[in-house]
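Missing here is one protein chain; the remaining ones are kept as they sit in the complex.
Chain naming follows the written order as A and B, and within any one chain the residues start at number 1.
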Amino acid sequence: MTAVPDVPGPPGPDDEPLLAVTDLRTYFKTDDGVVKAVDGVSFQVKPGQTLGVVGESGSGKSVTMMSILGLNPKPGRIAVAPGSHPGAQMEAFLHGSKKHTSISTGQARFRGENLLEASKRRLRALRGSELSMIFQDPMTSLNPVLSIGKQLVEAVVLHRDVTVREARELAIEGLQEVGIPRPERRIDDYPHQFSGGMRQRVMIAMALINEPALLIADEPTTALDVTTQAQILGLIRRLQAERGTAVVLITHDLGVVAETVDDIVVMYAARVAEHAPVFSLFERPLHPYTWGLLGSLPRLDVELERLSQIRGQPPSLLRPPAGCRFRPRCAFAFDRCRAELPEATPAAFDPEHLDACLLDESRKLEESARLVAELGLDAEAAA
Amino acid sequence: MHRTRSVGIALAISSLALLLVTASTAATSAKRGGTIVLDMTTDVDYIDPQLSYYGETWKLEATTACKLMNWPDKEGSAGAVATPEVAQGLPLVSKDGKTYTFTIRKGFRFSNGKPVTAQSFADAINRFANPKMQSTGVQFLDIIKGAQAAVDGKAGSVSGVKARGNKLVIQLTKASPDLLARVAMPFYQAIDPTLAKQIDANGINQYASCGPYYFASRTPGRSITLKRNPYYKGGRAANADTIQVNIGNDVAVEFQNVEKGTSDYASGGIPATEWKNVVSKYGLNKKDGRVQVRPQLDVRYVAMNHSRPLFKDNPQLAKAVNWAVDRQAFSAQGGYLYGKRTGQILPPGMLGYKPQGIYPLKVTANTIKQARKLAEGNLRGGKAVLWSSNAGTAPLQAQLIQYNLKQIGIDAEIKLLPRAQQFTNAGNPQTATFDMTVERWGADYADPYDFVNILLDGSQVTQPQHNNYAYFNVAKYNKEMTAASLLQGSKRGVAYAALDGNMMRNNPPWAPLVNSNDRIFLSARVGCVTINEISSTGPLLNVLCLK
Partner (left out) sequence: MLNYIIRRILWACVLFVGVTLITYVLFFLLPADPARLAAGKSATAEDVARVSRQLGLDRPVHEQYALFLKRLVVDHSLGRSYANRRSVNEMVGEAIPVTTALVLGGAVLWMLIALPVGILSALRPRSLIDRGAMIFILIGISAPVVWIGLLLQYFVGFKWGLTPNAGYCDVIDPPAGASCGGPGDWAYHMILPWVTFAILFAASYARMIRANVMDTLGEDYVRTARAKGAPESIVIRRHVLRNALLPVVTMLGLDIGVALGGAIFTEAIFNLPGLGRLALNSVLNLDLPTMQGVVVFATLAIIVLNLVVDLVYAMIDPRIRLA
């Protein structure tokens, strides 16, 4: 590495979140009705830390991130009178013109600045420089008709006042850093000349080339084979450690995040089920859905049948069930679950550990302890 | 070549007048100068005098050629009298009728200034007969002595043709009164010595000619330009400086052009549906009027194939068809003033034509009843194949016939063919798989021989190419036809009239439908409209003038 990057960080104290998302709601208008893809999600990312976001596909993980970056199609930015009640904008969207097909409300404060209210220009300036994103499928995420060099150079010159030649130097450095052999030769190659893993390295190089404060990695390894998966995760971990970049790692695989992240958000049906530091979550998972996820983890070390599979299907986001959204699939559901939509609330034993389950905390701890013992997660976590 | 393209040349031997073509009738008041434009739908075949055999070219050659005998530039029947032009009076004919001696008048010059001589006409006949020219009109030479040997390449020139000074002597193989009509064909026009040496089967597109105009240029497929012959001293008019022919426009465009005045004469015709409009707008047959309609020597008919089971020895059914066809509706498909309905073989104006009144020209409940009565018991299964051209109004007309046949119990299946394929296949016994075919015949000659013998003489039906689409072969009539063709004058007329009536009454080969008209649409710019009775020649282009 030729340059030690500055650790990006806010001027304030270290524990102030880099990104704080509060009550984020993203709705899409479709021909069938309104899809509430994200419906009241809150979480934080601390500078230099890694947040894992876990959930089944369709749980709203990716949409949450796209909303934060302003990348949803046809986002609505509906003006309402100042001082209107918080839902006014959403209401205007739902009953308003067909021009906008999506809207995001709530807050997504990046270094204190609400991205949901930022101008398009401001968002563009942030995207790719302060906030970068890499995607699930490296095979399709690079433009097939442009050489990777051109795509990397484009990423640089969009945000920095440098010559193309300088940008190209930076690009070669970036490729070097992500482990592309002989980058000065490969830089003029086209995406189809690289393997999947190599392409994801290129994507990472591109995302990090402007040294962002936050990298959002949306299932970066899903499309890759197992060996490559490990390499890419290792690469992200290494770069994050070297640069102090905060990372949001989206995955549907709890196993992937366990070793990589500091905090975990578990999402279910457009909402947060549980949000906790990684150790806390593995030691004392508090949400029945998390239990289900842990129970269905494939384990390489134990010849053991899966203990539990979450029964049923995730609910439709067009017409979510009343009350707790996990209720129809939950073995522990009781009357209140039908009536109330639970909010994520801090646990008594640890204010950092939030969960959105209406069960008594003692009951949750009891169940969680049994599960952890059954799965041997305590031993694993300790190891 | 093509039936609908063929030119008729009225042969008026019997009424041949000893008149000289000395003065034009219209030239005196005409405004000279300017360019007259005409539109043709398709290109001409050739403009080479010895090759072109196509009505549209002959319209043009009527202005460029000078001939021994020609049609005077006169309106109506006065213009249908073959009259000496370059010949000084009628030729001297030997007693046996086999030797004709023409005397050449002085003063005719080609557009390059060279004089027209007796040799110019001998050159034409020799060039015409030259096998290297591959002219398709050589059958019109057959009566000239030595012509066949020349055509076959056995002789360098036609031995029966001699030019001595201002005399042209033509010897025939047999006494043939129609030589005078033949020499009025463009094939026999005088040709300049340069052209006489140009032997090219591909045709010459630029040559000096001795009529009022000459071909100044031709771009195949696109245009032809005629200019006034500066050396012309004959009496015929040459009003416009230039006659410009634009080729290839569809009839719809021709109508638009003439209506707008960017063209003066829709030589290819206008859409059938427009005739009614233009007549009501501009009137009909007014002096110098824009719409002129003249009858022509042609007939449209349904030929009934007598070699196939349906019509073989089945005269009752053939009569039934004649009673059943709706000639009025058929004619209506062709648009306003399409023609005159007919129920007989010979067209009005033809020698031997006499209204026979055998079949109804209008369908009523009674005629249908009569048709059914005749058909009853003679239907032989009642299935038929009906051929028709696939172009223009022909398919609709075929449907009409199909409907008429249905009424008498014949279930006809229509087969639409490209016109060329239709008559080629119909004229070949190997391919003639029709029971009925809708045909048209236009006269080459204003003589009943060209209709009756050519179309109905049964001796030809076994040949691979013939024009007897009815496969009509009745010994009695074959004999009568041959006999009629040897007669002259009024006897000839009487004999053909009897043939026409007897065949149609007793054993109809066809269901004749319509004698169609030559319909002419002109621009507002032109005057001096003169149309002679020679079939399909349109307004005489050398007389036509800008107002």
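Here is the rule we use: a residue touches a chain if its C-beta (ideal position, glycine included) is under 8 Å from a C-beta of that chain, and two chains touch if they have at least 3 such contacts.
Because the structure is a prediction, the values reported are computed rather than measured.
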Sort through B:Ser77, B:Thr136 or B:Gln488 and give me the one touching the missing partner chain. B:Thr136
Return the single residue from A:Met90, A:Leu115 or A:Ala155 that touches the missing chain. A:Ala155
Can you say which of B:Ala155, B:Ala216, B:Leu396 or B:Ala498 touches the chain missing from this structure? B:Ala216
Hey, which of A:Met90, A:Leu126, A:Leu233 or A:Val372 is the one touching the hidden chain? A:Leu126
Just one of A:Met90, A:Ile103 or A:Met206 touches the chain that is missing; which is it? A:Met206
Those residues of chain A that touch the unshown chain are 69, 71, 98, 124-129, 132-133, 135, 137, 140-147, 154-155, 158-159, 190, 192, 203, 206
Could you please point out the chain B residues that touch the chain left off the display? 1-3, 6, 37, 42-43, 45-46, 53, 134, 136-140, 201-203, 216-217, 219-225, 242, 244, 246, 248-250, 252-253, 256-257, 259-260, 418-421, 424-425, 427-428, 431, 444, 454, 463-465, 467
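One rule holds in what follows: only the chains that are shown with their structure count from here on.
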Need the CA-centroid distance for the pair chain A / chain B, whole Å please. 91
